[in-house]
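Scroll down for the structure; my scribbles are underneath it.
Only one protein chain is missing; all other protein chains are in place.
After this line comes chain A, so read on.
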Amino acid sequence: MSTSIAERSLHRRVIGRLPTILWLTAMWVILWGDPSPGTVIAGFGVACGCYAVAKLPHIPVPLRIRPLWLLRLIGYFGLDLLVSSAQVALLVLWRPTRTRGAIVAVPTRTGSDFLLAMMSGGLSLVTGSLVIELNREHGVVYLHGIPVDSAEDAAKLRTQVQRTEELFVRAFGTAADVAEFEAAQRALERRTAEAADGAPKEAP
């Protein structure tokens, strides 16, 4: 009994660490630029050695990749990166001292740590935004965007951020993540509709 548990946990440890080891080996082979068996074996040895010395933890990565959404994400992301850097470049050359920005709060609709981390990394590269603070507990991400001159600009920035979030969730999220996202999205829409219907009152 005890040996079988030990075997199973060993098995799980090896499987859990395999993707990282394969990735480290692939990097080694790419850097040597020579996919010969000797290089692969040496790379595998170095990767295992790194793992043993650094005592890297085994983190289960609950991600599922959907190729079509991933292509859409890459396309949107690349275009957005180009546009936002051209925009920033224009601002640099055209009166940068008058450029104004805003720090806006955007409610997030996913609870997955991995998706949030990927999303905030992506957001810092695109849509003229820079993530400043991420409130995990309340599910709010605060980001700085330029150029923002009016409330409409801030609303536009918020829409862009939510679009990026949706693409990340749909490209990498597991079925549970997507379901959670859709439920949160419906709740958010309901709240927005209620706020629009009711008397104009201050947000809590």
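Quick note on the criterion: contacts are C-beta pairs under 8 Å (C-beta built on N, C-alpha and C of every residue); 3 or more make two chains touch, one makes a residue touch a chain; residues count from 1.
FYI, contacts and distances are computed from a predicted model.
Asker: Which one, "Multisubunit sodium/proton antiporter MrpG subunit", "ABC transporter permease", "ABC transport system ATP-binding protein" or "phosphoenolpyruvate--glycerone phosphotransferase", is the UniProt name for the chain you do not see?
Answerer: "Multisubunit sodium/proton antiporter MrpG subunit"
Asker: Which one touches the absent chain: A:I103, A:A179 or A:A195?
Answerer: Among A:I103, A:A179 or A:A195, only A:I103 touches the chain that is not shown.
Asker: For the chain that got dropped from the picture, name the residues of chain A it touches.
Answerer: Considering the whole complex, chain A reaches the absent chain at 27, 30-31, 33-35, 81-82, 84-85, 88-89, 91-93, 96-97, 99-105, 120-126, 128, 130-133, 135, 140, 142, 144, 146, 148-151, 153-154.
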